[in-house]
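Complex shown without one protein chain; remaining protein chains in place.
Right after this comes chain A.
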Amino acid sequence: MKFAVIVFPGSNCDLDMYAAVKDILGVDAEYVQHYEKSLQGFDAVLLPGGFSYGDYLRTGAIARFSNIMAEVIRFAQEGKPVFGTCNGFQILTEVGLLPGALRRNDSLKFISKQQKLKVANTHTSFTTAYEPGEIITLPIAHGEGNYYCDKETLQQLKDNDQIVFTYTNDNPNGSVENIAGIINKQGNVLGMMPHPERAVEALLGSEDGLKLFQSMYKNYQKELCK
């Protein structure tokens, strides 16, 4: 299996993402620059956090028009796994691979802290290594993590079991229904505000993020054996 870590001008969690899968998970990974036009040879795409294109206009809005995103969209439409965290999540909503949008935190403050989350859905290829309802701790670091969608979309998210991670009792940014991460209807595109790649070894304060990458790897292997 080989992971692509997409790098935009302004990405700053790309090294963390790369280290999480390459060094800790132990699976092949390679950086792919925003101007590249192919994802040939890759089995999963990781969109890292940061400030793509300086967050000018809106978070994630300009990244949509980089060369590689047309290919990421095609990759996702083929049913292959795409995971975005923080700015990666914002980009996934901007390109329409995930419903909804991210607003400024309701406090207007940039929040950087450890955050408790509930794994609300363990039936996705990104979360099978977690226990149902498991409470985990991951770091958050964002100014625009306030997930928004209209009532109709929220109902669809609930009906299709697309809400994957929720904040426990303290919602840090005001997001609708405490949503921290959602998956697309097809189940191959996951976006979340917290950073699992920054919680992959005890030294970092939590290892709870590692199971997400382990799930991706195990489920990829399982698919291969089919």
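The definition used in the following text is that contacts are C-beta pairs under 8 Å (C-beta built on N, C-alpha and C of every residue); 3 or more make two chains touch, one makes a residue touch a chain; residues count from 1.
Heads up, the rule we're going with is that contacts and distances are computed from a predicted model.
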Protein name as given in UniProt for the chain not displayed, "3-phenylpropionate/trans-cinnamate dioxygenase ferredoxin subunit", "Outer membrane channel", "Iron complex transport system permease protein" or "Phosphoribosylformylglycinamidine synthase subunit PurS": "Phosphoribosylformylglycinamidine synthase subunit PurS"
Hidden partner chain, touching residue among A:G100, A:P172 or A:G187: A:G100
Options A:K2, A:R58, A:H123 or A:K158, residue touching the unrepresented chain: A:R58
Chain not shown, touching residues in chain A: 57-58, 61-62, 64-65, 93-94, 99-101, 103-108, 146, 148-150, 174
